[in-house]
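Pasting a structure here, questions to come.
Note that this complex is displayed minus one protein chain, with the remaining chains in position.
Naming follows writing order (A, B and C), and every chain is counted from residue 1.
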Amino acid sequence: MVIVSNVQQKVTPAGIVPARQSLIEQFRVVRGWSERLAEPLSAEDQTIQTMPDVSPTKWHLAHTSWFFEAFILKPHQPDYLPLDPRFHYLFNSYYEALGERHPRPRRGFISRPGRDEVVAFRRHIDEAMAALVADCDDRTFESVAPLVVLGLHHEQQHQELILTDIKHVLSCNPLWPAYKQTPPAATTGAAPLRWHEFEGGLAEIGSDRTGPGMGYDEFGFDNEGPRHKVWLEPFRLASRPVTNGEFLEFIEDGGYRRHELWLSDGWATVNAEGWTAPMYWQRRDDGGFDHLTLGGRAPVDPAAPACHLSFYEAAAYANWAGKRLPSEAEWEVAAEGIEPAGNLLDSGHFRPVAASGTVDGPAQLYGDVWEWTGSAYLGYPGFRAAAGAVGEYNGKFMCNQFVLRGGSCATPPGHIRRSYRNFFPPNARWQFSGLRLADDA
Amino acid sequence: MVIVSNVQQKVTPAGIVPARQSLIEQFRVVRGWSERLAEPLSAEDQTIQTMPDVSPTKWHLAHTSWFFEAFILKPHQPDYLPLDPRFHYLFNSYYEALGERHPRPRRGFISRPGRDEVVAFRRHIDEAMAALVADCDDRTFESVAPLVVLGLHHEQQHQELILTDIKHVLSCNPLWPAYKQTPPAATTGAAPLRWHEFEGGLAEIGSDRTGPGMGYDEFGFDNEGPRHKVWLEPFRLASRPVTNGEFLEFIEDGGYRRHELWLSDGWATVNAEGWTAPMYWQRRDDGGFDHLTLGGRAPVDPAAPACHLSFYEAAAYANWAGKRLPSEAEWEVAAEGIEPAGNLLDSGHFRPVAASGTVDGPAQLYGDVWEWTGSAYLGYPGFRAAAGAVGEYNGKFMCNQFVLRGGSCATPPGHIRRSYRNFFPPNARWQFSGLRLADDA
Amino acid sequence: MVIVSNVQQKVTPAGIVPARQSLIEQFRVVRGWSERLAEPLSAEDQTIQTMPDVSPTKWHLAHTSWFFEAFILKPHQPDYLPLDPRFHYLFNSYYEALGERHPRPRRGFISRPGRDEVVAFRRHIDEAMAALVADCDDRTFESVAPLVVLGLHHEQQHQELILTDIKHVLSCNPLWPAYKQTPPAATTGAAPLRWHEFEGGLAEIGSDRTGPGMGYDEFGFDNEGPRHKVWLEPFRLASRPVTNGEFLEFIEDGGYRRHELWLSDGWATVNAEGWTAPMYWQRRDDGGFDHLTLGGRAPVDPAAPACHLSFYEAAAYANWAGKRLPSEAEWEVAAEGIEPAGNLLDSGHFRPVAASGTVDGPAQLYGDVWEWTGSAYLGYPGFRAAAGAVGEYNGKFMCNQFVLRGGSCATPPGHIRRSYRNFFPPNARWQFSGLRLADDA
Partner (left out) sequence: MVIVSNVQQKVTPAGIVPARQSLIEQFRVVRGWSERLAEPLSAEDQTIQTMPDVSPTKWHLAHTSWFFEAFILKPHQPDYLPLDPRFHYLFNSYYEALGERHPRPRRGFISRPGRDEVVAFRRHIDEAMAALVADCDDRTFESVAPLVVLGLHHEQQHQELILTDIKHVLSCNPLWPAYKQTPPAATTGAAPLRWHEFEGGLAEIGSDRTGPGMGYDEFGFDNEGPRHKVWLEPFRLASRPVTNGEFLEFIEDGGYRRHELWLSDGWATVNAEGWTAPMYWQRRDDGGFDHLTLGGRAPVDPAAPACHLSFYEAAAYANWAGKRLPSEAEWEVAAEGIEPAGNLLDSGHFRPVAASGTVDGPAQLYGDVWEWTGSAYLGYPGFRAAAGAVGEYNGKFMCNQFVLRGGSCATPPGHIRRSYRNFFPPNARWQFSGLRLADDA
């Protein structure tokens, strides 16, 4: 996914030393965050895989380290000695170009290396990376820095997965244990739903900063570009995501039993899986709903954004409401001028990343829930995947997935961008995914 | 899918009688064609279902009749008596609004009604329909005519399926019998591949004639509209579809063994299904390929368009060729001014429906193979499915499918349009589907 | 399964001619019976396969002919010309030694050869067989006659399967059509249940007539021998099979919901399949039960033997009744001196084959329902399968099946013997299978 030729900023010899210091600091922060996420978890917690989509925490910790080893240390550090050469096979995720790998549905069958050995593997990589970045010649640094930046953003993607996956793991335990006890959020009523009007016309979306720069903040994934023109008809966008309270009305109105609201594949899924509510919701004896949160079992908060919805449920809800999902172009245009607050050095997990500045547009665009759009995940006009293993990052998944925008409460600080394109198959529910309504103007 | 308010042409009392005669004639032609397609088949041939996607010929013959009974005769002809009320359950396809139905994967478990009883059911419907159209009052005719037109286009869609489905059925017989012996086509070399350039910009695609008019020729499916603007970058389109000879080069170059050419889902499918060539191809002992045609087993003709390709294979081929698939908007813009020849009264099956007039644009756009586009099948801006059962026609399938354009050698005469949007999941191969290359200009 | 050395009777030149005439007559009778069974069925009926265990009628008709071709005509008639050499592949059932074959679950995918061609295949075999038996030299006749006899008994096994399989096929049609309209049987109450006492001790069971003789009546399957000693404790056997009325009491007492009555595998099957009654039973709105018979849908007759039970249901019923199933040795000892009435030339289908003579022992042993025993289907002491293809007949299935004894209303005349060992897996229900209770004395 890296198009190295996109790295266009000038790298002067004078600029390099601070760039190296800064990169090492960014590396340290990102890597440390992964380990903070694993802290509340026992060795056993970190080992389990409860469905093929889920990976064990321990695997995430090792795979993100493998990434630096496979893409940077082995090609660019001639003296590098792997801690254990067999980890190359164990911790490759899906890079066909890098050889055979351990099958994904069997990641939970690996008790050894244990948690402590994985931590040692991380230390080994951390030290080798710090040494490489500090000591390599300038020419190597120019090649390596963009890969380090890519590796950091890659690791942040897995930080969100650590949380979504452990939530699934703990949900399969009939005791419904908490990931981490947290004080209940002070609940206030949801803001009333308003509509923002947009006039359409010829717009531009996407980013030309596709590919890593020399530092964390200059990064964009290849699938975010090229920046390109789209024609939009006038449209309206809701001021905030659909809330649990609103989604409850859909449930109580028979939403899960009315075929006419659903896509055909969605209706088949509802019936095959027996869905009657969002994932992790459970009807209490008193008729209300509890849901599983990372802080344990709790009553559903009607003011919070509805979450753990599949695309099918999002689309059915929009149908029921007489509205539709926004396209990703509409979402991006509507978000113009609104940037996420927070940055890499924040430690703001579990607090939504609010938008920065005074905002007159739609609210809660960033850091609450990923918002399903009605757009299939395809390459933008002019998109071409890069050659080689690193080109397997995004392009090969452009099929049978839908785009989500905005970022969730589990997205790590600094990792949210307006042009960011997340994507999942339409039946996926274990992510922190919700929706925001749109309509023709 | 019918948007009745689109039926805008004036219906004067004077105009009705010829309209009725014309409609009855169109009805007679379309219905007769279905039965001509079944003529070469034994009662046993017409009964078998070889995969859930395939329906028995007999079922197609009955279901297309059921459509007229369910949507027209029962609601609009108070005296109508069903031949057998249980057929309503047996021959509903997927209309949830019309009640429970026989499960799709079990359509091949129905030996009774037998072929002869199904023919009798068709006669029963034909007579009741002719009487209704001839004798109803004008107000009823205005309601009924658009539904009849819809029913005819619906039946024509099933005519193509009768051929694709029986081809699959016969292919599961190790004797590889022919549907109908045909003289081998005189093979001439394929035309050399040229490129047509298009300058892009703001274009319009889609049709506003969505919904049936009062006659066969005034029809468009709801998913073909609304007509709307799209922005296109400059692009190039190949002068003809990819040929078997060209696809053989892909095979011989290891195309089916090179992961880097494939989408991730496609690569998984290649390996799970053991694909090594298009569907219905079989390697001969001399190293060449035979394929199963409706006329029986025959050597692959290198000049003919490559066919029975999934979207995955089409996309992998385009990657290998350093090109890409066109979007459906590009395809439609490139086809501007080129209309399919032939009409309903032709009997031109198995002869490609050539384009009419002197053509200076891309060739073989209509009537050879359905051409996969790179566009996911979604509703156009402003699309809304109609209410009620008839609205289940197209919209509920807008998920995990890709658009195909152009029409194939199995598409019945008159049923090809420039704005026509066919759609299938990316792994489907049993349709007459191929591809045409595109590129950025 | 043929142990040719068992053919011990003297064959004098003088004796051969009548033996040939008799064999030809037996051949004619058995072959004709198969075709009578197919008479009520349409070409479509005869083509369908509704589960892997079920074969189409047409396949049974062809496979039984293939048997004579593969085992007799090809090896013993040098001039023999197959009607179609490809039938060898199509109609082999499971004989690994005879090469590759069409996969069993795809027998319903064969529309061609059609019914009429299969009948022509039968004529072809019939004529070739009659010519061979009439004209071959004596030495050949001695080799061939036992194989003909085996082929006849093989065909009779398939005659029962034609009925059980078509019953399943018709049951998958929601219209529940009848195989053949029959006048309802005059219902009389079931005889009261009595117990016959047996003192046990050292007994002999099994038959040494294992292998075909020179004529139909001298036959036993290899698995019926060797005759051997068994030690039996004193036991009691019920005077008749369990009736529908009795089985209804089990149902109404919650039999299908009480885990403690079931084998572990049986309980898993009950829950996975949702069993709540014998196969082909359906609860009416008035609370009673209908069942599907070959004569169509009819109310369950409380006096008739309970039928279409799996071994699991038979064992659960016996548990519920505080009794057990008999071992096959107990059954055979209890049946000593009681022989089935009827012979090959009878045409008594659908009338139970009563026992012959005045009987003072258990009643209804033959020709009502196959009776599950508690004995696993294993080889008797000293059993060895014959070498070659014909040895694949019985021995290779001696695993995970249970023995049934007695014969059912669908067993053809002449094909019932006291030593006959039928066998099916414990979850099989589509046979005419019931049970008779036993107990320790």
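Observations on the model:
Here is the rule we use: a residue touches a chain if its C-beta (ideal position, glycine included) is under 8 Å from a C-beta of that chain, and two chains touch if they have at least 3 such contacts.
Being a predicted model, the structure only gives us computed values, none of them experimental.
Every shown chain that the unseen chain touches in the whole complex is listed here: A, C. Taking the complete complex into account, A:H102 is the one of A:H102, A:K180, A:H196 or A:R258 that touches the chain left out.
Of the listed positions C:A97, C:A134 or C:A191, the one in contact with the omitted chain in the full complex is C:A97.
Although one chain is not drawn, its touching partners on subunit C can still be listed: residues 94, 96-97, 202, 228-231, 233, 259-260, 262-267, 311-312, 374-376, 378, 381-382, 391-392, 396-400, 426, 440. Panel shows subunit A; residues 42-48, 50, 58, 86, 89-90, 102, 106, 108-112, 114-115, 169-170, 172-175, 177 of it touch the chain omitted from the view.
As a working rule, only the chains that are shown with their structure count from here on.
Averaged Cα coordinates give subunit A a centre that lies 62 Å from the centre of subunit C. Averaged Cα coordinates give subunit B a centre that lies 48 Å from the centre of subunit C.
Inter-chain spacing, taken between the CA centroids of subunit A and subunit B, is 39 Å.
In subunit C, no position touches at least two other chains.
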